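A single protein chain has been omitted from the complex, and every remaining protein chain is retained in its original position.
Per-chain residue numbering starts at 1, and chain names A, B and C are given in the order in which the chains are listed.
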Amino acid sequence: MSFLESYAYYVGAFGLILIGLLVILVKRNLIKIIIGLSILDTGVNLFLISVGYLASGTAPIFSREGIDSGSMVDPVPQALVLTAIVIGVAVLALALGLAVRLYQNYGTLDMRKIKELKW
Amino acid sequence: MRIFLSLVVLAVIAVGIGKTLMEIPFGEDTTNVGGYYIQSGRDDTGAANIVTSVVVGYRAFDTLGEVTVLFVAAVGLGAVLAVGSASGRRRDVEPASLVLYTGCRFLFPLILLFGAYIFIHGHLTPGGGFQGGAIVASAFLLVYLGCRGRRIRHGWSKATESLGGLVFVGLGLLGLTAAGHFFLSNYLPKGTVNHLFSAGIIPIIYVAIGFKVGAELAGVIDDLVEESE
Amino acid sequence: MIILVSLLVLLMLCAAIAALVFRDLLAAVIASCVVSLLASILFYFLHAPDVAMAEASIGAALVTAIFVIALGRTRRYEE
Partner (left out) sequence: MVSPVLLIAVPLGLAFLVPLISLVSRRAAMLVPVVACLFNLVVAITLMPGVLDQPVVEKIGGFPPPFCINLYAGPVGVLFAALIALAGLGIAVYAMAYIRTGPVDRYHLLYLLLLVGATGVVLTGDVFNLFVFFEILCISSYALVAYMGNKSGLEASVKYLIQGAVGSGLLLMGIGLLYGQFGTLNMADIANRMGSVNQVSVFVPLALIISGLGVEAAIFPLNAWLPDAHSSAPSSISAILSGIAIEVGLYAMVRMIFTVFGATSILMFMVFLGALTLLLGELCAFAQSNVKRMLAYSSIGQIGLILFALAMATSYSVAGGLFQLLSHTLSKALLFLAAGYMIYRSGSMEISSLHGMGKRMPLTSLAFTIGAFSLVGLPPFVGFPSKFLIVRAALARQQSIFTILLGFVLLGTLIEGAYFFRVVQAIYFKKGSGETGRSYAPAVALVSMFIFAALIIFVGIYPQPVADAVGSAATELLDRAEYVRSVLQ
């Protein structure tokens, strides 16, 4: 039973990763691409947390006495994801700032029309 | 054609990762490092929240880098939006309705208090500097909704950012001279687990991070709003 | 438990697909906010309360706010 449950998490994580990549590859609108990046980030984070999951575990916090340390889930992926979320929001903020400036300069966010540079 | 190609690429990635995942045992306790952290995290760092002891204790260097990433993004956003932009003047906006205004004034201090609670208790309960900082920043978001003329004083937010970062690096460098001679080692007394004043330098660092992240995210919102109105 | 988790995952993927297909960018942004919120609930079920809090406060709230502010300065509809 717990096997199926963990399977659901993986399906969710990879669904998000694939949908995010699809948005980035297919869409031409810059804001849409940035939304794709945010979905991709969420998927990667969900995947990382799923790696450390222990089906019958508890959260890694000694909030009261007598919690069995053997049943705690792995804290390392959680620390990594905390870092990854903050890095994700940093990239998104910068990307949106660039998008705003790009719109001021070109009057469009369609990447097909933004072609100042040749090869 | 483009969509077809993208789908092919995605299929390759999906199959590859799927095959590797079969190798990773799921839901079993196979971790090496994580197990050690759970066993001795409380004694090594004095924090009840093991995630905090990993984030600010064992892997504090990562966190220093993470704080820097946010700093880079805030500074970079400011640089991108500042250079050669059409006048940074704000258009006159319609003032918010009385209900919104009163509600924001009422909620603003409460949200600040909640954010501060979250980052002060980072070593005891879930949460910490980043979550608390984000909550503090959301209080400033509320200010933009409710009191549209108000601005953050840029000097203050910049100074907060700087001081937060300097406290972090300074505490780490003190570790090189204090007992142990290691960067970011926890040289302050660790106290009793589950007490507010415990875990040595961890709460100090988390409070510094909380202020820094709050000021930075509020600054990011401020930069974008200034441009966009 | 398994039914609840599957339901949440299904909802999350639907929201992600919605973010893919909506032509209205504001709607797409809200859909991606829903993805983040549901992911945050999943993090809670995965025994990661710290991450759940971070995802809810940063991923769902602040990112959406930044997106909406940026949309205010650019165009709302995908051409």
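Just so it is clear, a contact is a pair of C-beta atoms (placed from the backbone, for glycine too) under 8 Å apart; a residue touches a chain by one contact, two chains touch by 3 or more.
Here the structure is a predicted model, which means the values were calculated and not measured.
K.L.:
Which visible chains touch the chain that is not shown?
P.N.:
A, B
K.L.:
Since one chain has been left out of the picture, which residues of chain B touch it in the full complex?
P.N.:
16-17, 19-21, 23-24, 30-37, 44, 57-62, 64-66, 68-69, 71-73, 75-80, 82-85, 155, 158-159, 161-163, 165-166, 169-170, 172-173, 175-176, 180-186
K.L.:
Given the full complex, what residues of chain A touch the hidden partner chain?
P.N.:
Those residues of chain A that touch the unshown chain are 17, 20-21, 24, 30, 33, 37, 40-41, 44, 47-48, 51, 76-77, 80, 83-84, 87, 90-91, 94-95, 98-99, 101-102, 105-106, 114-117, 119.
Definition applied: only the chains that are shown with their structure count from here on.
K.L.:
Using CA atom averages as chain centres, what separation in Å is found between chain B and chain C?
P.N.:
About 19 Å, centre to centre.
K.L.:
Can you compute the centre-to-centre distance for chain A and chain C, using the mean CA position of each chain? Integer Å is fine.
P.N.:
Distance between chain centres, rounded to whole Å: 10 Å.
K.L.:
Suppose each chain is reduced to the average of its Cα coordinates; what separation in Å results between chain A and chain B?
P.N.:
Chain A and chain B have C-alpha centres separated by 16 Å.
K.L.:
Which chain B residues sit where two or more other chains touch them?
P.N.:
Correct list: 49, 51, 126, 128, 130, 217, 220, 224, 227-228.
K.L.:
Using the touch definition from the top, which residues of chain C touch two or more other chains?
P.N.:
48-50, 54, 58, 62, 66, 70, 73
K.L.:
Of all residues in chain A, which touch chain B in the complex?
P.N.:
Going by the criterion above, the answer is residues 2-3, 6, 10, 14, 18, 21-22, 25-26, 50-55, 59-63, 69-70, 72, 74-80, 82-83, 85-87, 89-91, 93-94, 96-98, 100-101, 104.
K.L.:
Under the touch definition given earlier, write down the residues of chain B that touch chain A in their complex.
P.N.:
Result: residues 2-3, 6-7, 9-10, 13-14, 17-18, 21, 24, 26-29, 31, 33-35, 37-39, 41-42, 48-51, 53-55, 59, 62-63, 65-66, 69-70, 72-74, 76-77, 80-81, 85-86, 124-126, 128, 130, 193-194, 213, 217, 220, 223-224, 227-228 of chain B touch chain A.
K.L.:
Taking the touch rule as given, give the residues of chain B at its contact with chain C in the complex, in rising order.
P.N.:
Spelled out, the residues of chain B in touch with chain C are 49, 51-52, 118, 126-128, 130-131, 134-135, 137-138, 141, 217, 220-221, 224-225, 227-229.
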